[in-house]
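Omission of a single protein chain aside, the complex is shown with its protein chains in their original locations.
Chain nomenclature is as follows: A, B, C, D and E, assigned in order of appearance, with residue numbering initiated at 1 for each chain independently.
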Amino acid sequence: MRADGRAPDQLRDVRITRGWLDHAEGSVLVEFGRTRVLCAASFTEGVPRWKKGSGEGWVTAEYAMLPRATNDRSSRESVKGKIGGRTHEISRLIGRSLRAVVDVSALGENTIVLDCDVLQADGGTRTAAITGAYVALADAVAWGARHGHVTGGKQVLTDSVAAVSVGIIDGTPMLDLPYVEDVRAETDMNVVTTGAGAFVEVQGTAEHAPFDRAELDALLDLAVGGTAELTRLQLEALARDLDR
Amino acid sequence: MRADGRAPDQLRDVRITRGWLDHAEGSVLVEFGRTRVLCAASFTEGVPRWKKGSGEGWVTAEYAMLPRATNDRSSRESVKGKIGGRTHEISRLIGRSLRAVVDVSALGENTIVLDCDVLQADGGTRTAAITGAYVALADAVAWGARHGHVTGGKQVLTDSVAAVSVGIIDGTPMLDLPYVEDVRAETDMNVVTTGAGAFVEVQGTAEHAPFDRAELDALLDLAVGGTAELTRLQLEALARDLDR
Amino acid sequence: MRADGRAPDQLRDVRITRGWLDHAEGSVLVEFGRTRVLCAASFTEGVPRWKKGSGEGWVTAEYAMLPRATNDRSSRESVKGKIGGRTHEISRLIGRSLRAVVDVSALGENTIVLDCDVLQADGGTRTAAITGAYVALADAVAWGARHGHVTGGKQVLTDSVAAVSVGIIDGTPMLDLPYVEDVRAETDMNVVTTGAGAFVEVQGTAEHAPFDRAELDALLDLAVGGTAELTRLQLEALARDLDR
Amino acid sequence: MRADGRAPDQLRDVRITRGWLDHAEGSVLVEFGRTRVLCAASFTEGVPRWKKGSGEGWVTAEYAMLPRATNDRSSRESVKGKIGGRTHEISRLIGRSLRAVVDVSALGENTIVLDCDVLQADGGTRTAAITGAYVALADAVAWGARHGHVTGGKQVLTDSVAAVSVGIIDGTPMLDLPYVEDVRAETDMNVVTTGAGAFVEVQGTAEHAPFDRAELDALLDLAVGGTAELTRLQLEALARDLDR
Amino acid sequence: MRADGRAPDQLRDVRITRGWLDHAEGSVLVEFGRTRVLCAASFTEGVPRWKKGSGEGWVTAEYAMLPRATNDRSSRESVKGKIGGRTHEISRLIGRSLRAVVDVSALGENTIVLDCDVLQADGGTRTAAITGAYVALADAVAWGARHGHVTGGKQVLTDSVAAVSVGIIDGTPMLDLPYVEDVRAETDMNVVTTGAGAFVEVQGTAEHAPFDRAELDALLDLAVGGTAELTRLQLEALARDLDR
Partner (left out) sequence: MRADGRAPDQLRDVRITRGWLDHAEGSVLVEFGRTRVLCAASFTEGVPRWKKGSGEGWVTAEYAMLPRATNDRSSRESVKGKIGGRTHEISRLIGRSLRAVVDVSALGENTIVLDCDVLQADGGTRTAAITGAYVALADAVAWGARHGHVTGGKQVLTDSVAAVSVGIIDGTPMLDLPYVEDVRAETDMNVVTTGAGAFVEVQGTAEHAPFDRAELDALLDLAVGGTAELTRLQLEALARDLDR
């Protein structure tokens, strides 16, 4: 039994609130338990210079954490004047994960930037961010189509994408770790899959002890179950009306 | 009649939600219409080096805006590697305004940092930030007292503080400007007052035309009415139970 | 009686020396007592990118302080690699104040940058900077007209602009505060007016105690008297021959 | 058959030259084909502030690339004034990988910094860096023991660590990708294992197409074979005399 | 005959005004013709960390140029967020030159920082800065002695130091080049000597054509004559009363 009463293969309460912002072309407040990430998708015509004339669009992401998202206040990266390695790493992960399901030629020369700002952190912020960002992205793509910016007639999104963290705690593989579990995990893995269940990213790290093939397999099984459930929640959220 | 149907001397709908974050010692989501600012107060023992041994505490603030708080996405200051002048100016204003009602010797050698992050901007973000930050500050001071960090027996907060924007539009002084009014204002003023109605900050700027003494007086009257109402809402919010 | 023997409503000795630099299109060494600011106006053809094709010009300002302008040496912002909040705030104030009397369409697509470098600081550096910068600006505009860069036939400068600090010390409102008075002021206000006496900026701050309407009114009266006298000194300076 | 004539499960020529630098406590020039990374281990007494008094040591890494390591010259990060996301990400990966085989309490309050500078890049720079850095680390630990800085009597290194890249190209899983293969890979994975064959890091990325469990398994098999061979080469290198 | 009517071995009008600032322990406005540099010497007790406990003092310098010191406005290094190579190079040269005549053990654990800010540039700013900075340094050392901070009883300054530029223009070696000559010089040399006539720095650069030994010798002769005259002017300035 886990501290919060969940079964090892159970997700925390996941909530996906679309249209949380008035200005953004797509926006989602995603909650995995107490982890709360605001994902805003900004659709703009045109692409970065190195993409100009390619006929292809671009999707990228920026992840950040508010200073008091965490238990102790951390300094602002804007005040420090530089972005930390962790921030860089997660921003790149989110961008890659989303691009795995985007047909950039169907998008045309348009750019969608996903801003994922962690309002409150309780473990799994990067996986919540990917899961929420996909929904915001879908809304922004729909906005682009509705407003005549996406005109190719092809599907921009080839599939959906969702992510979850898994880890081994006291020898037991567990799904969707909150902070108190995360710090105790011997091995920690973030898994990103498509709606169809294929892998987009697998990032496993031995935090306290190297892991063997059997443990890796158990973690992957657990993760695939989790992202399947998240995929269902994403579709459910996208099926709801967004009256704005 | 204003675009949103308000009378010239009427505030937008103001909502003050305490305890919006789980980790912070004080936290408030403050809304002035569509403007939405998250204010987190972090209480820590100890003071900056230049205050050590003084017996006095320190209260400071940092203001920032999420990239997609605005209609068009703006670049992150952390990515640009430097903080803009506007951000600096507003952070300093919030800090000064709050310190005006803090007895630093009663606070003892403790520091309270107020993080005011604009989640959505529709004019008046700095005045909403000050108004919300005061409530978060009050909760953090209470937390400090409850946890035995504030022991002087004196009141740390000598009064409350609230702020509102006023401006002259087509010759008419108006209270609490949303973005569409703000850009059209000939003169724009931000006024910070104490609960007792005294001035803490008065910042008037001729945006399109210099203003005379009569206009200045009319704006001040309007502002004082507005902050009195905000003071009432702050007290109301602080009177509610915060079950955490 | 004040420490330097002045009456409460008396300015310090103000000196405005035009043409202090050989290269700049306009330049002024302005002195308010021991406060000494070098204001250089640089006239260049063309405007920033966001103004291109607008037919309008641009006027902006940068304020800075030499490391040993003050009693204790301060670090160079270039060495620290970032500009402080105070510097940002004052640069923006000077730029806004000057633009209030500039008809940018009469200026045409030209840019005038005002560099205000404090060589020695003894209180009131921002107000001295604005007062001196106006004179340097006037010389740069005249230079632009003489050299055929300003051709619209309209007046570029719609009025003059001057600034002064006022404050309440031991209950008495006083004009043009030197450093020793500034640090003791309960309330500190910087007022910028046009030559015609209208307000451009009013920035009042409760340093040690909130202020009431009567105090505010007394400070405004004092300031308006001070800027009127500064306006006279600016005109006198501009009336002198500048033999270069 | 691959462009360079290798079998799919064959490493490039790997050379590990110890003692390439005269000053460093451990140093290795490691070559995976044309990829050439200089790994320098610097042993210093003392630990970062947040580790002081813990009785534990610290091992960290910094990765960088010379401007002309690549086919086209890239700008220096020192000139740009900031470190890119890729650099950050790889530095963190190297540090984590090495720490997985370090008993920090056996190291005592000493710090070892691994500088991995890519002199020439032809794919697999991060895996070459980890493989070479382990050898440099082993030499630095031995230096620390020889000079009486490591005195606990316990083994500092609990195992060895090596890394290799694998990828799927035209449907075939391949080991140790040079640049020309890397850019064509549908899926790209970096795997770090201990000498005992357990996983330390598994980072798989769908570059052009999501991958399924069977592909993941094939890649892991291939990688484990590769790191086993690299482990053998590391031991061989460490068995040679280092006459300095 | 030179454009300004000087003989090839003649200095420009040199003016050394001591006590130009009220706050600094030593200050000089030095003018070499139209080149105008403000040198401020700040005396503080204590030394940088790496000198603590050495019993020795430290003397260092920072050189900078106001944006409109030159014919065209240059961007502020504080705004750019970094210091250029030329600024760095000259700051280091000034510091080294002054330290050549300072007995750091006689100074005791005190620091003197020389800020050399170019108010107007017309060639030879670094040599004017060194020449003026020496005089400001002498005043700061005297201040330190008068205020009991320098107590060793030994002479802190072992000699004086002065600097001048020389160059070959159309085949003729010339002393103290203004900007119009500087840009045309085939070879450009900055020479720093002690009052006793020994060399502290010799920096010769072939701007347009390599130079031979005879040319080098002629330039050195010229420079030594120039610095001897500057030494005389420094002594004269220091002999004057400084009534503050």
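In this section, a contact is a pair of C-beta atoms (placed from the backbone, for glycine too) under 8 Å apart; a residue touches a chain by one contact, two chains touch by 3 or more.
Fair warning: this is a prediction, and the values are worked out from it, not measured in the lab.
Contacts of the undisplayed chain with visible chains (whole complex): D, E. Which of D:Leu66, D:Ala145 or D:Ala218 touches the hidden chain is settled by the complete complex: it is D:Leu66. Here one chain is not drawn; of D:Arg76, D:Lys154 or D:Arg240, the residue touching it is D:Arg76.
Which of D:Thr17, D:Ser105 or D:Gln120 touches the hidden chain is settled by the complete complex: it is D:Gln120. Although one chain is not drawn, the whole complex shows that of E:Val79, E:Ala145 or E:Leu216 it is E:Leu216 that touches it. Although one chain is not displayed, its contacts with subunit E can still be listed: residues 82-86, 88-89, 91-92, 96, 100, 159, 189, 193-194, 196, 198-206, 210-213, 216, 220. Take subunit D: the residues that touch the chain left off the picture are 21-24, 27, 34, 38, 40, 42, 44, 62, 64, 66-71, 73, 76-83, 87, 113, 115, 117, 119-120, 122.
The rule we apply is simple: only the chains that are shown with their structure count from here on.
With contact taken as defined at the outset, subunit B and subunit D are each touched by A.
Between subunit A and subunit D, the least number of touching-chain steps is 1.
Listed by label, the chains touching subunit B and subunit E alike are C.
Over half of the residue-numbered contact pairs at A-D are shared with one candidate from B-C, C-E or A-B, namely B-C.
Between the Cα centres of subunit D and subunit E there is a gap of 50 Å. Looking at subunit A, residues 81-83 sit in touch with two or more other chains.
Annotation, chain-chain contacts: A-B, A-D, B-C, C-E (touch as defined at the top).
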